[in-house]
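Before we start, here is the structure in question, set down as C-alpha cells.
Note that one protein chain of the assembly has been removed; the remaining protein chains are unaltered in position.
Chain naming follows the written order as A, B and C, and within any one chain the residues start at number 1.
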C-alpha cells in the first residue's frame, strides 16, 4: 500500500483528492493536513465525505514525511514552493498542485506570478505532470508539478496539432468556460451565489496565468515561441471546463490529418476520448470522470478548425490527474482508483 | 394610442412582447393570436403575466389587421413569410421576428434556411430592423425584419470596426453563449431540465443560420465579402447572450481607434453602453433590459482585439428590439416602454 | 414629487428599493446613503442599475432628513433602531425594513433578537407595515415597521383563517422555502455558489426570529396566544418564497368557508391573488412582482387544510411592500410604481 498524505486537504482540489485516495485500492491515507482546520474532523467541513472520520492534522513536515511515501501539496502558489523545498529533504515523492513547479523557465513564472521563486533549480528538476505527454519522465521523477485545469484541457488539445505542424500559430484562440470550483473555496463577493447564478462573464482577459503555462509547453512542441489568445469565462455550474479552440489550418491540411494526429498521440491513452470530426462533447459527459473528451469541426469556408474539449476541472484538471501521476510514479495501472464515469444526471 | 396585435403570442418571444406592449404607455393591445391555444386565457399559460386576462384569439388575418395599426409576427420561419404576405395586403405596419425578412439576398436565405422564399421581392422591400444601424429606413418602412438574437449582438459589435477598417477580416471569431429561452418553448430531450442544468455545450458549429445574417450585414459595411467563425453555446441559464469576439487588429490600430469607432457610431444611442478598454460586462448587467453593453481588451502581445458584448436575447435580441422598432416607425421616443434596467438579482 | 432617501442602499433590499423608487412616477430620490460605499457610484456595485449614476453618500442624518419627505432604513437590526431614533427628530416619514419596529411587545422582541431595544416607546408608536391588514393605521403613521419576508407570506395567509376561527391553533405548520437573497449580501461560506447550487437545507428550525413576528400578529387575530411551527429552508434560487401551510380544520369547516374568509379579507386588495380551492401557485408566478398568490387544498381524509402561498421576498417581502406603504402614507394609489408582473422567464 502506498502511504499518502495531503497538505492543504480542505480546499476544493484537496477535498476531491482525499475522496479519490480514500477509495484507491492501493493507497492508505496517513495525514490530511490543514493550516486552518487542524484538529477538526474532516466531516465537520464535508459531511458524508468518505474521509469524514479523519482528524485534520497540523502541517508538521517531518512527521508527515516519515509516515508517507508520497505527499500531495494543494496550497496557494508561493506557499507551495516553500513547503515543497522542505518536503524535498525527505525520501518521498511529491505532487504539487500549485503553479510553482510547472515551468522550466523561472523568468516566465516570475513574470506571470509576480513573485520570486525560492528555488529555480528545484523547479527545473520537477517534471510537468501532464500524464499523457510526459509519462516516461513522470515515472522516475521525485517532484511532479501538476498542471492547471485550463492548461490540461488546452495543451492536450493543441499539442499534437502543433507537433505535426497542422495549424497556423498566429491564429490560435482558446475560449474556455469553467465551473466555479475552479475559483476555489475562498470567500469573495464575486462567488456569492446571488452573483454567479444565472450569470456568465469573461475574466482576466489576455492576462490569466494559465496562458503562459500553455504557451511554454506548446512552444516546446513547435520549436518556436507560440502565443495564444486565452479567455476564461465563469459558468454558473460547480464543475467542468469546456474549451472551444480555433485555429486556421495550414494549407492542404484536412480533417483526416487532424484526426490522424490525435489518434497517433492518444490512441492508447485510457483517459482521452476522441470523437473525431463533426461530433463534439458536452460538459456533463465528463463531469465526475478523469477523462478528456474532444471532437472537432473543420469549417471549409474559412479553412478553420474548431475543436471542443471538455474535462472535469477537479479531476483531470487537478485531483484526478494528481492520482494518475501517482499511479505512474508507483508503477500502478494508470487508471487505478480513477475508473468512475461521468455523472450524467 | 397605437393599436397592436401579436400573431404567435405564446412562444417565449411573443410572451415577452405581450408583456412589453401591455406596459407601453402608447399602445393598446388588440389581439394576441395563437394557433395552438386560441380560446384559452393567456394567464392559463403564464399566470400573473400582465396579459393574463386576455383570451387568445385565432389567427384571423382580416379581423386582426382591421383592428390594428401594427402586427407583430412571432412565428417559425417559412410560416412567417406566408403570414406576412397576407398581412401586407392591409394598411398596417409589420414587424416580423422570424428569419424570413432579414435578408437582402434570397439565395443566401434559401441556402441557409433550406426553404424557398415565397416572395423574394417582399423580402427585399423589408427593412432590417437593427435599430441603431438602420433607423432612418425603419422610420418609413412597412415591413421590418427583426434581427436574430446572436446577430444583434454580433453585428452591433462588429459593424463600426469593419466600417472603419480596423480589423483583419480573415481572423474574426465570434464565440457566443446563450440562455435556453433562445431555443424556444418547444419540447425536446435536449431542453429537459436534467439535460441542461449544470451542463454546457457548443452546437451547430460552423453551420448556425445566424452566421449568414451577420455576414451579409458586415459584408455591406466592408464592401466585400466577410466570413466569420460563429460558434453558439448553450448556457444553463434562462436568458442572455454573451459574445466573445476576437480579431487581429490592422497594423497601427490602437485601443483609442477602437473606442473612437464605437463612440462615433453609438454615442447617442440610448441602449448601447460602451465600457471602453479593459472593462467588460457580465450577463446579469443586461438581463431584463433592452441594452447592449460592450467592452474590450487589446492583447498587445498578439495585436489582437477581444471584445465582450452582452444582450438579453428576449429583449434587445427579440421582443425589446421589436418594440424599439415600433417606436421608431411611429415616431415615438425610441425608449418608450423600454426603460427597465437590468435585473441584477 | 415625494423626496425620498435610503439609508443602507447597497444591500439587496436597499438595491431593489432604489430601483423601484427610481421608476416611481411620484418620487424623486435625494440620497442613497451607505456606510461601506460612500463616495462610490452606485453603478460600480450594480452596473446597468437605473441608479447607476448616483454617488452614494455618507449617513448624515441632518442633511438627509432636511432634503427628504421620507427616509427608508435598510440596516441590520440594532443599528436600525439607533438610526430611526435620530431620524424621528425630523418632520419626515420613516419606513424601517429591519426587525426593530415590528413588535408591540418589547419583551418578545428582546427575547428573540437577544438585544435590548433602545426605545420601546418609539417601537410601540410605530405601525406594523403589513399593508393589507393595517392600511388605516399606516396612512397616519410616522414610523412604519416594514414586515419580514417570511412573516408577510405567513401572516397574510393565516390571518383570515384565524380571525374567522376556521383552523385548530394547535396544529399550524408553516414550512417555508426561500431564495438566497433573503440571506443578504454578506459573505459566508454557506452562501458560496458551490455550497448553494444543487443543494437544499432547512435552517434555524424552531428558532427563527420571524416565528415570533408571525405569532404576535396572529395571536392578536385570535385573541389568544397562538404558537406555530415555522421551518425556513434555503432554495438554490435567487428570489422568492413559497410557504406550505398546514392546519387541521375546525369541525364542520368547508373549503367554501376558507375561500369566503380569504375573499372577504382580500377581495379589493390589488396585490393579493386568490386561486381558490385545488389550484396552487408556483414561485415563478410571482418573482418580479409585488403580488402574493395563494391557493389551497382540503384533504378530506384528514380534515386538514394545505395552503400554498408565494411572494417575491425582495418585493412584497421587503422593498415592494415598503413602497406600497409609502404610497399609502402619501395618499397615492397603492399600486403606483409597483405594477410590474411576474418574470415568468
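Keep in mind that, in the parts below, a contact is a pair of C-beta atoms (placed from the backbone, for glycine too) under 8 Å apart; a residue touches a chain by one contact, two chains touch by 3 or more.
Keep in mind the model is a prediction, meaning the values are calculated, not measured.
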Residue, one of C:240, C:317 or C:337, that touches the chain absent here: C:240
Sole residue of B:237, B:290, B:325 or B:340 that reaches the chain not shown, by the stated touch rule: B:237
Among C:4, C:18, C:183 or C:308, residue touching the chain not depicted: C:308
Sites on chain B contacted by the missing partner chain, in the whole complex: 12, 180-181, 185, 187-189, 191-198, 236-238
Residues belonging to chain C that touch the chain removed from view: 170-171, 173, 175, 177, 194-195, 198-202, 205-206, 227-229, 231, 233, 235-240, 242, 244, 246, 248, 280-284, 287, 297-299, 301-302, 304, 306, 308, 345
Contact set of chain A toward the excluded chain (per top definition): 12, 15-16, 19, 23, 46-50, 52, 181, 197-198, 238-239, 273, 281-282, 285-286, 288-289, 291, 293, 314, 339-345
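Here, only the chains that are shown with their structure count from here on.
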Intersection of contact partners for chain A and chain B: C
Turn needed to bring chain B onto chain C - CA fit, degrees, nearest 5: 180
Gap in Å, rounded to a whole number, between the CA centres of chain C and chain A: 47
Touching two or more other chains - residues of chain C: 12, 181, 197-198, 238
